[in-house]
Structures are given as C-alpha cells and as structure tokens.
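Only one protein chain is missing from this complex, and each of the others stays in its spot.
The block that comes next holds chain A.
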Amino acid sequence: MQLRRRRQSRPAIRDFSRSARPSIRGYGMEVDSTDAEVSKRDRLVNNLQNLSVSDRVRMLRGMPLSVAEKSELSQIPCCSQLKYYIIIGARHSWYSWLNFLHSLQLWQVALKTVSGRFGTGVLSYFLFLKTLLFFNFFLFLVTGAFMVLPQAVHPPVLPAGRSSFSGLELLTGAGYFSDTVMYYGYYSNYTLRKSCRDDGGVQNVSLSNGTRLDCVSKHLSYNMPLAYFFTIGVAFFITCIILVYSMSKSFGQSFRIDKSHSILAMKVLCSWDFKVIKKTSVKLMSENISTQLKELLAEVNQKHVKNTACQKLWRLMVHGLAWTICIGSTTACVLKLQQSSRIADNNLLLTEASLLALPVVVSLINLLLPGLFNLAAWMEDYESPSVRTYVAICRNLMLKVSVLGLLCYHWLGRVAADPEDIGLKCWESFVGQELYRFLLMDFIFTLLDTLFGEFLWRLKVLKRRRKPVFDIARNVLELIYGQTLAWLGVLFTPLLPAVQIIKLFLLFYIKKSSVMMNCQAPRKPYRVSQMTTVFITLLCFPSFLGASVCVTITMWSITPSSSCGPFRELKTMFQAGKRWVEELEKDNPNLSVLARAHSYLVENPFFLFVGAGIFLIVIYFHSQVVDGQRKIISLLQEQIENVRHHLNTVYTALCNYEDNYKTN
C-alpha cells in the first residue's frame, strides 16, 4: 500500500474490518480471527502514524469503517504541539471556506424534488442550466465592473433628439435603449477623467494628439477603449479555460475503455438510481429495468438475425430519404432566411415593430424543424435508443449551426461592411440590438412551446393517454443556442449577460413547474455521464468557438463605425491595444521589449500555429497512451484465463493422483 501517494490510493483489503477476501475465507483462515483482527488494527495504526496529517485524514475518510472506529484510530499523537495546532487551524479555515461555498448553492430543494421524481437524467438538464447561469454571472461581473460601471459614472454628451420611453423598447431593444449604457454606441472613445466641472460636461480629449486639459486632474484616469478591448479579450480567455477544464474533467469521468463486455452485469449491479424517492417513480423505474433486462437477455442469447440484402437496401433507402428531408428542409429555410434578411435590410427603419420580423422567423424555424426531424426519425425506426439520440442531436445541431452561420455572415459580412448602404450610423449598436431581439424571441418562443407542448396535454386537446416525455437533448440544445447568442453579443451589448441571467432564472422555474406538472419520467435508458460530456463538448466546440471566432474577426479585421463607440477613428478595434503599447514605448523607451513582444506574439499568426501544433501533439500522445492501456487490459485478461486453465489442470492432476494413490 503506497501511503505516501498524494492521490487517493485504495486502502489494502487486509485493513478492512470485515474481510472481503472470500477466496481465502472458508479455507480455515478464521481460526485465529480475533487475533488477526487485533494485529490488523495494530498494523493499521502503525501505518497511519507514518503519514502526514492531511494524508491521514484523507485515508481515514476513505476507509469503510464506522465513525466510532475511525475516531479511535484518529487519536494518534503526531508531531509537536505547535505544528499540530497550526495544521488543525489551517484545516478548520479550509473547511469554513468549503462550507461558505456550499451555502451558496442555488435551488437545492428544487433540484432534489426534480431528481426525486425523475432521476438523474432530467436532473442533468437543470444542472446544465445552473452551470450556464454561473458562466453568465461571471461574464456580467467582469463586464459590469470594468466597462459598464466606469461609463455609467462618466456619461458622455448625448446627441439631441432622444426618443422617450415607450413599452416597445423591451421587445425591440431600440428606441430609448439605444442611447444607454446597454449598447456599444454609448461608450466613449477617450480616457475618462474626473472632470473639473467648469462647463458642466466632460472634456473631450482626443486620444491621438494628447492635448492637455486646462485643469489637470490628480484622480485616476480610465482609458475606455483599452478597457473595452482588454475586458472582452480577458473574459473570453478565462471562459475558454474554464470550459476546456470542465470538458476534460467530464470526459475523464465518463470515458471507459472497455464497455462492450458485461452489459448485463452492469445493468443489474449499477443501474438502480438511489436518488429517486417518489413511490410511483420507483415503480416506473422497476418496470423500466425489468423491460430493459428482458430485452438485453433476448439480444444477448439469441443469434443475431442477419438482414437479407433486400431488407438492408430498404433500410438504406429509408435512412437516405430521412436525411434528404432533413437537409432539404434546413437548406430551404436558410435560403428563405437569406432572402428575408436582405428585404429586412432595405426596409430597416420603416417601423420599430418590423425589426421583430427576422427574429420571429428564426425562432419559428428553430421550433418547427426539430418536430419534422422527429417525424423522420420515427419513420426510420432505430433499434438502439442512443443512436437515435445522437442522430437527433446531429440534425438539430446542423440546423442551428447553419442558421447562426448565416446570421453572422449577414451581420458581419453585409451590415458591417456597408452600413451607409442601409442607412445605419452605428452598425455595432444595431447588431447588438438584433442579438437582444433574438435572445428575447428565443425565450418567448420557448415559453409558448412549453405552454402548448406540455400544458396542452392537460386539456386533453390532443387526446393522448400518456403524459409527454421531457426531451432532454432538445432542451439542452436550446440552452446552448441561447448561450451562443449571448457570447456573440457581449462585444456589442455589454449588458447582454444580465439579460441572459434573467432569462435563465425565469426558464428554470417555468421548466421545473412544467416538468413536475405535466411530464413523466423517460422510459428509455439515458446515459447521464456520456450525454453530459457531449453537451459540454457542444458548448465548447461549435458554440463558444464559433462565438469567439466571430468576435476575433470583428476585432481584427472589421472597421468600426466612425461616429460612435470607443473605437471610432481607428482602423480596427485591435489598434486600441497596439496604440497603447506604442504610447508606452514612447513614454518609456525601456518598455520597447514589450512592444516588440506584442508585435511578434499577438500580431504574427505563426505563434498561433505553433500553439495549435503543440496542442495537437499532446492530444496525439494521450490517445496513444489510451490505446496502449486497452492492449494491456486485453493481455491481462488473457493471462488470467491462462492461469485459471493452468490451475485447473494442476488440480485435476492432483485429484487423479490422489485417487490412484487411494486405490493402490
């Protein structure tokens, strides 16, 4: 037993109070059981004495002994009194920090009710929602502290002719809201200083020629364009790190090398969900397990019926037809979207309400097309439920990626390239407003879908006998879509994370009440760890990656508007950072190293290629290690077989020898 290892090592079996080595049990080893127990305990105490305090605590916790037995073992004197008290003090402060974190847990009672009735599968949707809430909260804190707050405290001079507040703003995000701290256009392009209020307004200091103010303030100055640029960059960078870390952790927990054997044993030994406590749900779970066991038995014990060539061809045709329907409908919708977006451009400033047309169309597409995909899947009749889920996810993903791709091209490729063509003074604020509208429409349509899809069952309008099942995959994809919109919009609408937080909060309660009242537990087996890993991967790769690529393109290559925002008069947003470095170099020639480092590392794409190359090499090495481990496992299993066969042979030979000896 390697007691010195930092990671959790499995305690040796000999140290367990109730021995679990039955191959020795029954062969007369219990003769001196009490002595054996005592000597075992002494050995254990001896081992524990050699450990450091934290290792000892970790070992004690990991032992399957009762609390009374453990407390006896822990009364072991160690090191000097002072060191002991310091260590105990440190541990107590660590525990208080953990308790504080634990007390911040949100929605614990609600989550317990949901898991008590529906099990771990449906619970994973709500946990995913909670995770997204924390991402947005972090984003809101960062943008709020570094961008919104300084600008709100130093409001710029506003142009004349502001519209007054009418209720429509909440839906369109335009009108009164367009000249508030909500959008890009409000932010100043100069360094904010605590002003001397001779003329009642803030001095307009140009960044480039550095004219001095009449009254030089001794207070801190705040370079708004730089702050805007770096806040967005740092927020995205930290979100990327957190996402990749949680993705790798989830992958590590759910990846299993050798899953094809022992399906029945796993089903019997591991499938009971102890979280379910409601009586009817327990009964349902028993029924499900019974059905699955019977199906698995039939599958494992019967010869697999080979499909004839004719049947195979028929299945292929059906699959082909289903995929054609799905891809065809997606392409048709995307083309129609392209058309209507072009029309929307031309009639842009007609009425405020017409701005809502495009978001409504997109939300309708997102709502109706997955229903069509479900119909196609029903026609195809998949054998394995997990394959069916993956195909449904693929199709939904394809739809959402194409819709979002088209919208990004429309905004960045057309609106940003030629804003005067459409009559826009500030295209960034316009894009920000569009994203706000899309987010809001997505929420309203989810609300309507929940109402009509799930509540409508109650009115028995569709005359269905069974309650609808909560479609976890589809709902999680909706969440990922909403989060992509939020990430796309942070650059243009710094308050968008706040809107997303409110939306997720309301969505939690709406979905929870709908599930509790109207849905039944899923009947098909749902692999929670695997699906959670898939969802986090989808959140990281198409969703976050796509959003960050769009934001990077905007910052690196698109010209900002010349009359609004913190980057007016600059060629690209990236220039704000570059200019600051140049100024630093001018003021202090010793910092030229920084300037050169900046120009080599950040501007040169070579560095990115090298980084990506190293990343790929690391992934390749890890995959080779996994392959090697797989081979070792199969070799070891062969060895066990051989040893068993060998022992059998020896045993039979011994028995024969004994028989011969007895007869002779």
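One rule holds in what follows: contacts are C-beta pairs under 8 Å (C-beta built on N, C-alpha and C of every residue); 3 or more make two chains touch, one makes a residue touch a chain; residues count from 1.
By our rule, contacts and distances are computed from a predicted model.
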Q: Mind telling me which option in "DNA-directed RNA polymerase subunit", "EF-hand domain-containing protein", "Cell division control protein 45 homolog" or "Probable cytosolic iron-sulfur protein assembly protein 1" is what UniProt lists for the chain we can't see?
A: "EF-hand domain-containing protein"
**Q.** Touch criterion as defined above, residue of A:A110, A:L168, A:V181 or A:V282 at the omitted chain
**A.** A:V282
Q: Touching the absent chain in the whole complex: find that residue among A:Q81, A:N301, A:S384 or A:N660.
A: A:N301
Q.
Touching the hidden chain in the complete assembly: which of A:S39, A:S52, A:S262 or A:N656 does that?
A. A:S262
**Q.** Selected residue (touches chain absent from view) among A:S271, A:Q311 or A:Q339
**A.** A:S271
Q: Based on the whole complex, identify which of A:P64, A:G328, A:G371 or A:G613 touches the chain you can't see.
A: A:P64
(Q) Even though one chain is hidden, which residues of chain A still touch it in the full complex? (A) 8, 10-11, 13, 16, 18-23, 25, 57, 60-62, 64, 66-68, 70-71, 74, 91-92, 95, 98-99, 102-103, 112, 120, 253-256, 258-259, 261-266, 268-275, 277-279, 282-283, 286-287, 289-290, 293-294, 297, 300-301, 527-530, 640, 644
